[in-house]
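One structure is given below, encoded as structure tokens.
In this view, the complex is presented without one of its protein chains, the others remaining in place.
Up next, chain A:
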Amino acid sequence: MKNQANPWLTSNLFVLGLGLLPAAILIGALLYFTAWAFAFSFTDLALVGRKSVEWSWVGLQNFERLFTRRGFLESLWTTVIFVFFSAIVGQSVLGFLLAALLRGTQSTIRSVVEVCIMLGWLLPDIVAAFLWSATTSQTGLINQLIIVPLGFPPINFINEYALPIVTIANIWKGTAWSYLLFSAALDSVSREVVEAAKVDGATPFQRIWLVQLPIIRPHIATNMLFITIWTFTYFPLIFAMTGGGPGGQTQVLAVFLYNQSFSRGNLGFGSAISVAMLIIVGLLSLVYLRMLREPK
């Protein structure tokens, strides 16, 4: 490897080392925090009270509780539903459809749509949360503009359909990313290939499904990887909108982790949850990384 490096660098190993230093520090910091979370997951460390000073090792107890007590498995299931519908079905598919449909359309229409979806992305999570609460509450916009004028009694969407509402809000919030990524990916598909398919008599749907999709497969996998990880650990919008409720209906793992660590002050158990999340996300990433490889 040394032979392939720039000769100037090989003769100046000190400079090379210096250049690598920031990366080494960053990697060291990442490992350090992960190691702490891992270590604390075997303790009963608390945020306040005696156990914040006099904590002790409790072995696998925290991990055992993940499976024997109410909370973790329920939250895991809620998270899976939330990730599947908001990230995979919602953001990815919607982002792709928008990107595919808007290709070649008039630039003004495209600009308007782009500005609209970018707004969702750019708004701070808390502002978005208030906006969605104001839209979906019993006295909110949907009731005032649609439900009540049509003569129906107002529906308390955020109370009765909490998980679908936060899912829709997250789709609204995050579609811009997928849209941008897929737009760039579709731009990279060479025009000749698509034209050739057209000449061969492929319908628009066939051109997308059989020509463009296989070409941008690595981009799809990359996008899935990113948004799955983000959505799996996503916290602010859900917490602000519902705090995990009503009951535990929208208590995704990130909210569960927050409640355990900071409301209950149980940092040890909270660390165990975060380690479990790390493992799950790690496994998911492996699946996507396999998808990224070119088929043999």
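Quick notes on this one:
Please note the rule applied: contacts are C-beta pairs under 8 Å (C-beta built on N, C-alpha and C of every residue); 3 or more make two chains touch, one makes a residue touch a chain; residues count from 1.
Keep in mind that, in the parts below, contacts and distances are computed from a predicted model.
The protein name that UniProt records for the chain not on display, among "Extracellular solute-binding protein", "Protein translocase subunit SecD", "Cytochrome ubiquinol oxidase subunit I" or "Spore protein SP21", is "Extracellular solute-binding protein".
For chain A, the list of residues touching the undisplayed chain reads 32-33, 36-37, 40, 45-50, 52-53, 65, 69-71, 129-130, 133, 137-139, 156, 158-159, 162, 240-249, 254, 257-259, 261-267, 270-271, 274.
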